[in-house]
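Before any comments, here is the structure.
Omission of a single protein chain aside, the complex is shown with its protein chains in their original locations.
Read from first to last, the chains carry the letters A and B; within each, the first residue is number 1.
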Amino acid sequence: MSKTTTGFTNKLEIPTPREKLHHPMDRYLRTERFPHIWCATCGIGTILTAFISGLEKSGLEQEKVAVVSGIGCSGRAAGYLRLDSFHTTHGRAIPFATGLSLGNPELKVVVISGDGDLVAIGGNHLIHAARRNIDLTIICINNFNYAMTGGQAGPTTPIEANASTAPYGCYEFPFNLPFLAESSGAVYVARWTALHIRRLAKSITEALLKPGFSFIEVICPCSTLYARRNRLGTGLDLMKFYHDNALIKHGADTREIDIRYQDQIVVGKFVDKDKPTFLQKRDKFLREKLGEKFIPYKGPQPI
Amino acid sequence: MKADPIGVATGNHYIDGDHACAEGAIAAGCRFFAGYPITPSTEVAERIAERFPKVGGLFIQMEDELASMAAIIGAAWSGSKAMTVTSGPGFSLMMENLGLATMLETPCVLVNVQRGGPSTGLPTLTGQADMMQARWGSHGDYEIIALSPNSPQECFDLTVTAFNLAETWRVPVLFMMDECVGHMTEKVVIPEAGELNVIPRKFFRGKKDSYRPFSFNGSDKTAPMIKTGDGYFIHITGLTHDERGYPVINAEAQDKNVRHLVDKIRNNEEKIRLIEEEGVEDADVIVIAYGISSRVALKAVNDARNKGLKVGTLRLITVWPFPEKRIRELASTTRAFVVPEINMGQISLEVERASRGRAKTLPVPHAGGWVHDPNDILKAIEEGAA
Partner (left out) sequence: MTYWRVPLDLDQVEIPHGNIQIIVNQCKGCGFCVEYCPKSVLAMSTDFNRKGYHYPNIVKRNLCVNCNLCEIICPEFAIFVTDDKPRHPDPEEVLKGGGNHEG
């Protein structure tokens, strides 16, 4: 940061007090809850911004989009969005969202949560929701560790990376999330970093408009824990690392895009295919089997 | 409100408790079911899987019980009436999200057809050993409503009641069957839809900005709910929260939040209470039982009366909240309580606590796998009367 630091020369440039400023994304935010809890140079806020841009471009009605989060740093995302938003139990965001989405099929339900929440404790739910092709968009914020609890190793911690429960470095094989999602049946799979902000927003728009189970992994800088423990600098240094080491490769074979410690990160849109959703398949199937006797689920009872 | 006729299978049926429970749920307006197979509760899920497509319901078999419980909470917040069903080991897994359901004050019904435990225990044989887990199973302080039916007919009737209680108090209701009642086949009469009283969800209709998903002001008032997607932009969290649903992490907020969860049930125990008493006024001994044990106890009570003993019965239909006041009243007029239950002594501890030493409490424990020998209960009655 020091190289760009300059003096503050022109008095006229003193910015306006915040009370008078309305951020254009305010209508999607619970502004009364700001500033948010995320650390300085954490990327989750940036990903939230991308989500809002993607949501705006999708043209979906604000009231018909619900967000569900689990537990952890990323799990707090739901609490800052002015949408119907749910902060649930650790790992259970996807089954909760499954109930919400099937309960009211008019909704577009988005799950924003972390890698530990969605892939370790919630891993079973992730693969089954993908298998069933439930109409959900999953934004999995991967910061390579359990940050909220103090930087423990998780299912995505690369081999060699240091974590508080891997004090000599991590020696477990990590998950390759896009491969996991694709092989479980997801119809849309992408990976970006918090730096690929416009491409991420575009992916989010595509995923929101895609019926079925869409999965976007977003690599996110964790300054206070992952970066500090591994002496990688600040979140800004990690953003620079992504700038220098991310390779955009749309349609890459997901089997070949493992992430190694401080090595190249392949990003892009890997899967985009069509498949009937759980409800579409169910309704068509049961109508064939039961004929006139079949009564489709009509959503929640009227007021 | 009267039940929707489409879900009411009016007529005389010869079915078991599990099937009757499924019919009760459909009649009560349940249209979302998520579950995972486990003996001896699976028949409930099976009947719902078969019936739901014909009544406009949505059945989904989840990957485990953790997911099932989470899914019904999600469905309840979408505006649906939702249920799940399980047994022993699955009940343990559901405890996690049962805590979420109580914290979010989510109306839903969780059926537990009890089997012998701990662990895998006796999958096909009966037990009543989850009663304390029903009360205290999830971490933290909360109060819960738990019902215990003793016949297939009650499995139907009380499932409807369970949904009504859930809507009235905005609380998950535990339906604590046991394997004997679940697999017992008897006549079940399902009335006309017009004769079934079903409480609909209380939905908020006021200004969007003025909506608060929780109300911690009066202990007998719960806030109305909304349907996700109606533009209220609610935020709901399992963290300690204020009435807006926003997390507040301090002791004052915790006091308000938890006190409300506890008081809304505890202070209204008499309104929620469902018990059946017979001959308790001048009894020397009162047999307190629930579920299948209440039927086995009848034989012992008859035998004791034939021997000239003054015995009364008190059947707990709502086991939780525990009718503490009523037991305390009876404790000053009777000599002893006999508590037969298919566990090593769970509700008997509550009876003992409630009677404050004014009357003796004689537990009749049974480790599970089969019902009591009525003679064991009789012996306890004789001991109490002596």
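The working rule: contacts are C-beta pairs under 8 Å (C-beta built on N, C-alpha and C of every residue); 3 or more make two chains touch, one makes a residue touch a chain.
Keep in mind that what you see is a predicted model, and the values were worked out from it rather than measured.
Enquirer: Quick check: which displayed chains does the absent chain contact?
Expert: Counted over the whole complex, the chain not pictured touches A.
Enquirer: Looking beyond the chains shown, say which of A:A120, A:L236 or A:A252 touches the absent one.
Expert: A:L236
Enquirer: If you put the missing chain back, which residues of subunit A would it touch?
Expert: 1, 4-10, 13, 15-18, 21, 23-26, 29, 34-36, 38-46, 48-50, 53, 195, 197-198, 201, 234-236, 239-240
Operating definition for what follows: only the chains that are shown with their structure count from here on.
Enquirer: Can you check how far apart subunit A and subunit B are, centre to centre, with Cα atoms defining each centre and the answer in Å?
Expert: Centres of subunit A and subunit B (C-alpha means) sit 38 Å apart.
Enquirer: What does subunit B use to touch subunit A in their complex?
Expert: Subunit B reaches subunit A through residues 6, 29, 31-32, 34, 53-58, 60, 62-64, 66-68, 70-82, 96-97, 99-100, 200-201, 203, 205, 227-239, 246-247.
Enquirer: Spell out the part of subunit A that touches subunit B in their complex, as residue ranges.
Expert: Against subunit B, the touching part of subunit A is residues 30, 33, 62-64, 66, 68, 78-79, 82-89, 91-92, 94-104, 106-107, 124-125, 128, 278, 286, 290, 293-301, 303.
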